[in-house]
Structures are given as C-alpha cells and as structure tokens.
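Here's the structure, in structure tokens; my notes come after.
Omission of a single protein chain aside, the complex is shown with its protein chains in their original locations.
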Amino acid sequence: MDAFLLQILNGLDKGSAYALIALGLTLIFGTLGVVNFAHGALFMIGAFCAVTLERLLTLSFETIDPTKTDFLGNPLKVKTPYVESWFGPETGAAIIDWSVPLALIFAIPVMLAIGYAMERGLIKHFYKRPHADQILVTFGLAIVLQEVVKYFFGANPIQTPPPEALRGSVDLGQMIGFQANAIIYPIWRLIYFFFAVAVIGGVFAFLQFTTFGMVVRAGMADRETVGLLGINIDRRFTIMFGIAAAVAGLAGVMYGPLNPPNYHMGMDFLVLSFVVVVVGGMGSLPGAVLAGFLLGILESFASTTWATTTLPGINQIIIYLVAIIILLTRPRGLMGRKGVMED
Amino acid sequence: MNVKPDFSKNANQALTAPAFLSVWDMHAYYGESYIVQGISFNVHEGEILALLGRNGAGKTSTLRSIARTGSPQVTRGEIWLDHKPLHSMTSYEAATSGLGLVPEDRRIIPGLTVEENLQLAQIAPPIGWSIGRLYELFPRLGERRKQEGVTLSGGEQQMLAIARALARDIKVLLLDEPYEGLAPVIVDEIEKTLIHIKEQGMTTILVEQNAVRALQLADRAIILDTGTIVFDGTAAEVLENADLRAEYLAI
Amino acid sequence: MGILEVKNVSKNFGGLKALNNVTLDVRENTVHAIIGPNGAGKSTLLNCLVGKLIPDTGSVMFDGQSVLGRKPFEINQMGISRVFQTPEIFGDLTVMENMLIPIFARRDGAFRMHAIESVAHESAVLEQAEKMLIDMKMIDKRHMHAASMSRGDKRRLEIGMCLSQEPRLLLLDEPTAGMARADTNNTIDLLKQIKAERDITIAIIEHDMHVVFSLADRITVLAQGTPLVEDEPQNIRGNPKVREAYLGETA
Amino acid sequence: YMNEPTGATVTLGFNVPQSGPYADEGADELRAYQLAVEHLNGEGDGGMLNTFSSKALQGNGILDKKVQFVTGDTQTKSDAARASAKSMIEKDGAIMITGGSSSGVAVAVQGLCQEAGVIFMAGLTHSNDTTGKDKKANGFRHFFNAYMSGAALAPVLAAQYGKDRKAYHLTADYTWGWTQEESIKAATEALGWETVNTVKTPLAATDFSSYIAPVLNSGADVLILNHYGGNMVNSLTNAVQFGLRDKMVNGKRFEIVVPLYSRLMAKGAGENVKGILGSTNWHWSLQDEASKTFVKSFGTKYGFPPSQAAHTCYCQTLLYADAVQRAGSFNPCAVEEALTGGDSSLPGISSEANKGFLFDGLGNGQTLYRGADHQCFKDVLVVRGKENPTSEFDLLEVVQVTPAAQVWYEPDHPMFAGGSLGECNPGA
C-alpha cells in the first residue's frame, strides 16, 4: 500500500515535469502546428537561466590569502562575491542561496525575449512550410543553442541547489499514519508539483476564459481566413510562442534543483515530450497534461522491483509500449482533436 | 458599346469623382504565372458591381488581390478604399479598414463550431450585425450553432461564410460566387439581403457564374478575360448586348 | 428493379436526423436527380452509398449486392464513382497524372505493384487519359499542377477522372457549381453523350435547375432527410409543395 | 607493417569524446595528450618523463621522429568512434590510437585496432571486459577496472561502516554497470555484507526518484550506485534529496557509496558528494614526486589540475612511446613485446601471471603492465568527498592507497573469463 502510494507520488512528480514540457510543446506543436525540435533546448535554456543568475550573483573579487596555497603551491586566491560585500555576508549569502527562486523572475523576461526573437526571426517563416522543413530548421537551432551553452558552461552537469530551507525531505507517510520512512518525499519535489499545477492551471485559464486560444487555433487551421476577418494573427502567434517558451523555461528553472542541468538535458527530454504530446492527442492541452501524468506514473510503477522482476527490462520500454498501445486503440491519442496534424 | 478597356475613361472618372473603391493598374502573379494583367476600375459607394468572366479568367484572383491575401502576389498597382491606400496594407489591416471577402471555397474554419466561426469575425473591430440577428437571417445556422462548421452541408457552409462577413461592419463586400450550392429559395433570400444592405449603403462586388442573375441585381458590370478587363459598363448594357454575352458569358 | 436500391436508410448526427427512412430506387441507365433544400441530407445520402458514412439503419444494394460494410475502395471497384461537392483531386500531381490514376485503378484493381515498369511505357493508359482530357477540353492543361487550377477547372477535372473509370453508377454532387455557363453546357452535353454511348447510371445532386431539367429522367426531392416526392421532371416543376420548399418564386 | 612511419614524423591518433555528455572529460584527455606530445618532443618542462623509471625517451620524439597527432570525436558511440579511428588509420596514417571515455567505445575501437594492425592504448575504460572477455593483443589498458574498485573499496567500507551491513544496488543497465555491480557485490559479500536488492536502471534515465524512493523502506542501510557520468550525478543528487543521508536504519547511519569516482563527476554532483566513499585511478592531490610533477606541468599550462582521465591518457602516451623506443621499432608486435612481454614482476605477489613490464614514476607507484591480458596493476585510490573543500578542485580526499597486491587477480578469474588475446596483428 505504502509502496503503491510512493510510486504514485513519484509518478506525479515525474509527470509534472513531462506535463510542463509537453504543455509548452503542445502550445507550439499542437496549436501553432510547428514541429519544434528546439523546445527541449528552451527547457534547457530555462535551467541555465538559473545557472547564469547564480553565476551573476556570485561574481566575485579576489583577495589573496597568504596562509593557504592552491594546488600549484601558489598563495590561494580567495573569492568574495560582490553581493556579499554589498549587502553584508548574511544577506548576500541568503540572496545567493535563493538564486533558483529568484531565477524565476529573471527567466520570464529572458524566455519571452528568446521566444519572441525565435518566432519573429525564424519560426514565422515556417508556418506554411512542410513539417519536414520545420524539423530541420528547429533541429539545427536546437543544436546551435545547445552548442552555445556548451561553449560557455561545459558539458558537465552544474548544480543549482534549492535554497537551504527547502532542501531535504518530509516524511509524508508518517503524517498520514504509516510507519516512519515509508513515504519520504523531497520538499522541492512537492514544490515542483504544485508549481506545475499552478502553471498548468494558469495557462488553461488564460486559454479557456479568453478567446485567445480559439483565435490561435483558428489561425493555425486557416491563417488566411482569420486575416480576412481583420485579426492580426501574427501577433497572437508570437504571443503564443512567447508563452510556450516561458512555460518551457520556467519548467527548466524549477527542474534544476531536482537534477543538475547540463547542455543536453533538452534533447534527453525532447523525444519523450513529443511522445507525451502525441499520446495526449494533438491540439489538446488537457490531453498533454493527462498523458504527462499518466506516463510519469506508469514509468514509476514499471521501475518497481516487482515489475522489473516479473518482466525484465520493462522499465526500459514502458513509455513506448504504452504509447503504442494507446495510439493503436485510440486513433487520436487520449484527447486529440480531429484533423490536427493528421497528415 | 465599349468592349475594349479604356483606361483613360477610368482615369478621368477617378479624377472627377474620386470613387469609393478604386483599383488602378493592378498586376498580380502566382509564382511565375502572370494572372492579373493590369486591371483598373472604380466602384462607387452603395453600388453593386458584377465581376464576370469564364473559369480561369481571373475573377477570384482579382478579389484576392484587392483583399491583400498575398496570393496572388500583387506586383504593381494601387488600390484605394475611401481614401485609404489598401495596396500598402496586409490582409488584416485591409479587413479592419472595412473590406470583407466571402471566399469562393467558403473557408469555414475546421475545429470551430458554427458559433465560434461567427465569434471569430467579431474579435477585431468594427463589429457589424449581432450574432442573434444573423441567426434570424439564416435560421439554419441558429439550429446548428454547436455543430462543427465544416460538417455543415455545402449550402449551410455558404450561409455561414456570408454571415461571417456580415458579422463585421464592412464598407465593401467582396462576394466570390455566393450562390454556389445554394437552393433557389435561399438564393432569393440572399439576394433580398444584398438589396437590403445596399440600401443601407453597402458597396458590393459580386462574382457569379449565373451571369443573368448577377446582372439583374447589379448596377454595373465588368467582364474579365485572361486577366484583363474586356468590358466595363452598366449591367443593362451587358444584358442588351447579345454579342458580348455570347462571346464572354455564353448566355 | 433498380440498379441501386436504398431501403429505409436513416442516419443521425447527435440529435439531428440527417436521413430519415429514405427509400430510393435508381433504375439502370437513367439519370436520377436528387434535389432539395440545403441541409436536406443529399450529400449525406451519397456518403452512405460510397462508404464514407455507415447508415444507422437500412440497406443499400448495388446491382444486387450490399454495399454496406465495404470500404470505399471496394465500393468503387464495384463500379460506383463519385464527384464531391468540394473538388477532391490530387493537388500535387499534374492534370495528366490525375487522369491516369483512376484508369490504373480500373485496370489493375485496388492494389497492384507495378514498381519497375515505367508510366511512360503504358501507352494504352496514356492514350485513354489523353482522350478523356480532350473530351473535357483540358488537354492544354495536362502538365499543370492540379492545385493551381481555377475552381471550375478542378471540378471538371474531377468529373473527367470519374468518367474515365467507366463506372456503372456515377454519383455527382453538384458537378456544375461554380462552372461557367459554357462549361456547364459542355458538361451536360458530355454526360448526355456518354450516356448514349455506354451503359451508365447517373445520380446527380444539383441546385442548378437548368442542369437538372436538361438531364434528369427522374427526380427525387429530399427535405429534412425524408423524400418528399419522386416523379418525372415535368411534374416536379409544377408541384406546389416543391415550389414552396425549394424552388421559390424564380423557378 | 601497417602505417609504418617513413618520414621524419610519426602520427598518433587521439580519439576522445568531444560531443555528448563526456565532452568535458574528452577535452581534459586531449589536454593531457597535447602535453604528452610536447614532452615527447622535448618542449615544456618534460613532465613525468623526468620521473618515469624507464629512461629510454630523450625528449627528441619517438625514435628520432617528431610526434604529431590527429584528433577525432568518438561521440561516445561505438560506431562513431570506430569511424573516427578508421579515418585516423586510413587517412592520417596513425600508428597508435588512444583515448575514449567509456568501455563500449574502448572495446569497439580495440577490436578495430586489432583487425587493422595498429596499437590501441585505452583511455578511461573501467569495465572488466576491456581486458577480460574482449581483450585483444593490440590493446592495452593503464586504467584500473571494476574488479579492482571492488577489491580496493570493500575493506575500507568494512572498516568504516562495519561488517554487518545491508546493501542496495542501483545499477546502470548495460555491460559496464553489470560488471561493476558484480565486482563490488562479490567483494562486499566476501566481507560479510548482505545484498538486499539489485535494481537495474535504464541508461537513458535522467531522474532516479522512483528507484531511490523504495530504498529506505527495503531494510538496506547502504546504497551503492553503480552509475557513472550523468547517471551518477543525478542518482546521487536524488538520493541526497530524498534525505537518505540523514536517516538512521537498523540503528546505523545510512550510507551511500559510489564505486567509481571522477573529479569531474564529483564536481557535477556538487555538495552531494561530501563524505561519500568511492574509488579512483589517480588524484591530483597525491604527494608522490611523479604526481606532483605532472600536476605542476599540467596546472601551469592550463590553470587547473588534471583529472584522472587526463592522467591515464598522458601515461598511456608515454608508455607507448617508451615501448617503441625500447623496441627500436614501431611494429605493433615489437611494441607489444616491449610493453608487456618483459619478465619483471610486482613484488609480493606470487603468481604465474605476475610477469610483464614493471615501471614506476608515473603516479601510481610501482606498476606492472601484465603480459597475460595487457592490464596494468598498480595502487588504487579509495577517496571520499571532502567536507570542507578549499577550492573548486579540492573535492575528493584520498582515504587510502590500496596496494596493487590487494587488487591482484589471476587472468582466468571468472569475471574476466572468456576471450583471448590472440596474436598481435602488425597489419598488412
């Protein structure tokens, strides 16, 4: 029972990562009709926003400590971050400690700007081009973004730890009456889950309670006609793209503390998020979210000892297996709309 | 009788009575193929102009050029609507300036219900007829409001396309074969509507294969052939001129 | 006994009864017109005949065999070809290729892998396609991409494609909508000629009464999913019920 | 023989991961190679040439030929690595290929070099198979292996955490992971530890929460992460996140072990490595003369200390050059004879197989290049994540230097069984 609950919890968490990425992707892919292979890169850039902010906050001046030596035997240079000297060591340290949450604020304008630039500079010209061309150009872009990040930050993962106060875990099991240690859950993962719910809710609300979503969908189906109705669809597409980029970026910022970002984390998620979006059904936001959570939970279950001993290797293939089964039994994924990207 | 295009006459008209909508020396291409080959004409406020010609004469292309759809690509020429230069606008700007096009293949937006298709037309100002009023004009649409637009029958889709244009407060209505696929009773109904809105000052360009019908309704007529104007005059002139009708309209 | 027997066919969309107990007999080697107001269920009926839709109840027999439960391509192989209300052609292919495909389908059946032979060497098929294009007066457009033709031309191409299959039953959904008068007359003549030359049964949906009355041997009037009357053309014209529901005052 | 250098130069092929997750490691390897080439050609400060026990090399290239090199990208894929190595052999006439950062690549390239008739000096490859079932006469490994990790680590684990421990293994589901798990499991069980569970994780996994979460409840009090690279960074991060290290189980403090450590990975894992035990081939903080010399010459050139991958690559280059010099020929068969054919042996080990080329002064104490399987035997380091690092490089502290004798095994040890060296292949 507790093991069961535990895996559901884990699945929810994994699912929120999938759902968040898939959400952004489905806005671009399912709504704007652009097969965006650079979406993973946007996620990655989000995570590196946190890294960058941390680097900025820890920009330091050096003083020489003659009592200690560095690895070559020279006097050791001690670094003190400017923020610590400006705000005093304690406040300064606290600011650095909270750099990931601060990065959320930092990332929003950055991601919106990147999204804007990407859409206006590149994607705009590809709405009418075949999907294959979109794949080639966005894949090229993804590689470029990735390599640029690699050039500046290296290939190794870089830790972006959560604030001290939010590290560690809580014993959820004990709270609801299980024995100790039965259901341990990291605080940041809980935060991530609630963050995901909030973002998903926000995006839903925006698209549900405004006509924006409808107009964009209409624009994707028939740009020309929407234009003939006096609507500046280009601007809305740009906004939509910006939102998607921001969602991806924020998902990346928040993901950093879970697993340290590296330059290829986007590619690692890319295929999976496409699977999630398609299993959810093209053009369906709820579908993407549902599929994200579903696949996350199934993946968690498949990685239990019980599952891997009964079916060796099931944890390696579960996502794909489920995707195949769903796509074969439900022609348009879980909640796909008719006619969206079916040809 | 004036069969050959006479630009000087048009130009004079433009000088003396600046028309409501005027098209001046418009040329347009689909890729490499030259389709609209230098067209000039004027439409006065409140007028119904019939634009006639055989299949492939370039009627649709002309309307699409005026509506600034981008395909065909207009390479030269000026289009003025109520002293505003349409030729330097994009399609949505032209639309907000008061142009409304009912495209020939109806272009109902897939994925949207009937009502959403209409709502879509009322997002950008200026807003015209209320949706309720449109349902009064086309009761069938009211009955089908929750149905996905593209599953409507052919005729119903045509009604929706016209309703969508009326949902916006437009100054010039470009109708590309509006009667196509409509039952005769409905055609009568729409004709009445056109007359009604004409009385309220609407300017209309009507492309129609049923030339007789169009000419009975129109004040003036233009006949196109291979992308050029071969006749520009009153509707009555065409109806009276058997040669002209036989040569270009086969009636 | 008709070649096509539709018995008690009903089709519901949600709450809407698009077809309500329709029974229809099309006799061999006749032209049977189906007319009726927009949304009467005419296209839906055709959809049930070609396997696009499966009726909720009822039976459809073609030449003594049931078509229900068969896939569209099987039904076509039985000898039923259909022209759609909005042209369905192979836009990326040339006009000539568009014409070749139905001929191959007729010659080789639903699937055959001629993967090594060259199209250029299929002289019999090429000849047949050329002849059809000449008949349709489209031979000069043979190398054009079908998508870049005007709408009337697309429709003519589609008719040609269906005719080239030499079907036993030809279903036409508003074949002349948007077609210039001359071409409409041309199409009427072509259909007449083909009917004279070989055994073919035609079911036609049309709002253009000129076409209907030129061609039809029998007419069924459909309204709100139910056949209103079925009769000879001259009787239909005078029928007050039909006038009111469909033809309106201009008929 | 193949690619005999006829001009005034000789070309070596440095085949390292330049893209993909191990790119940083590859970059460090490349730095070491460049340094080695400099030293071989008599430039720079000479580095470990000065401390190396064999004095055959004079700093005038190899056999008086100036050393040149070509580089390539393995992409950490066996296919790409082989393509790259082939181009070095076929196009650039490389007589020796070296590098790599994973065992799959090492085995694949080693096989290729055997077929083509050039020498392969493995870079970082830790799987038992490289000199076990996949060993080849033309291939040589300086780096230690999974068995040695287990043998070195287990006694330290027993000493630090007690003999009554229950271990839970998470293992990357591929060849290296399996041999690593097998080795450490055997070594710990021999000392009385119990293995509660072994769970395979997909190599492509990025999040290990669903594998970590059940650990606490399983009755285990030690978690062993048979992961490398990104897998290790993430699984360790997750384990710490789940608070495993703050828990008491079975009345003992819960511990985590990472059998194969590298400084670059430790850097990626950040704070999380503090206090965690593992093993490594070499570390820059070693205080022997050779290591200090190497760190100095590398650090002066690049501004930071070398990684263990850099160290092993540097050593391999020197060892190869030295063998050629001593053999007086580039012929791969002569090189093999010089590199491993000797009769010298490690002191303190009585074994038939204790035979090969014995050297010292390359940082791991006395080292034997064993003739039987072309594996080096030398001291293995047990390290622990440092609690109070003084600099960004100061992440690991050496807990123990395990002598070579303790990690010794016979060539026919079951974990290395199967396969044979075969004949050396000098190429066409």
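Here the chain labels run A, B, C and D in written order, and each chain numbers its own residues starting at 1.
Here, contacts are C-beta pairs under 8 Å (C-beta built on N, C-alpha and C of every residue); 3 or more make two chains touch, one makes a residue touch a chain.
In this section, contacts and distances are computed from a predicted model.
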| item | value |
| --- | --- |
| Among "Hydrogenase expression/formation protein HypD", "Amino acid/amide ABC transporter membrane protein 2, HAAT family", "NADH-quinone oxidoreductase subunit N" or "Heme exporter protein C", UniProt-listed name of the chain not shown | "Amino acid/amide ABC transporter membrane protein 2, HAAT family" |
| Where the missing chain makes contact, among the chains that are shown | A, C, D |
| Of A:239, A:271 or A:307, the one touching the omitted chain in the full complex | A:271 |
| Residue touching the undisplayed chain, where the options are D:108, D:225, D:333 or D:353 | D:108 |
| Touch criterion as defined above, residue of A:8, A:78 or A:135 at the omitted chain | A:135 |
| Chain D, residues in touch with the chain not shown (by the definition above) | 18-19, 23, 26-27, 30, 69-73, 77-80, 82-84, 86-88, 90-91, 102-104, 107-108, 111-112, 115-116, 129, 134, 173-176, 178, 200, 202-204, 418-420, 422, 428 |
| Footprint left on chain A by the chain that the document does not show | 35, 122, 125, 129-133, 135-137, 139-144, 146-148, 151, 271, 274-275, 278-279, 282, 312-313, 316-317, 319-321, 323-324, 327-328, 331-333, 341-343 |
| Residues in chain C touching the chain absent from view | 50, 52, 71-74, 76-77, 81-82, 84, 88-93, 97, 100-102, 104-106, 108-111, 113-122, 161, 165 |
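Just so it is clear, only the chains that are shown with their structure count from here on.
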| item | value |
| --- | --- |
| Neighbouring chains shared between chain A and chain D, ordered by label | none |
| Highest-count interface - the chain pair sharing the most C-beta contacts | A-D |
| Chain ID, smallest distance between chain and overall C-alpha centroids | A |
| Length of the line joining the C-alpha centres of chain B and chain D, rounded to whole Å | 78 |
| Distance from chain B to chain A - Cα centre to Cα centre, in angstrom | 48 |
| Residues of chain A touching at least two other chains | none |
| Multi-chain contact sites of chain C, meaning residues that touch two or more partners | none |
| Graph class of chain-chain contacts, one of line, ring, star, complete, other | line |
| Chain A partner contacts - residues on chain D that touch it in the complex | 20-24, 27, 173, 197, 199-202, 204, 206-207, 209-211, 213-214, 216-217, 230, 233-234, 237-238, 241-243, 246-247, 249, 264-265, 267-272, 284-285, 295-296, 299-300, 304-305, 390-391, 393-394 |
| Residues on chain B engaged by chain A in the complex (per definition of touch) | 67, 69-71, 90-92, 95-96, 100-101, 103, 107, 109-112, 116, 119-121, 123-125, 164, 168 |
| Touch list for chain A against partner chain D, complex | 2-3, 6-7, 9-11, 13-14, 17, 68, 70-73, 76, 150, 154-159, 161, 167-169, 181-182, 184-186, 188-189, 258-260, 262, 264-265, 268-269, 299-300, 303-305, 308, 313, 315-316 |
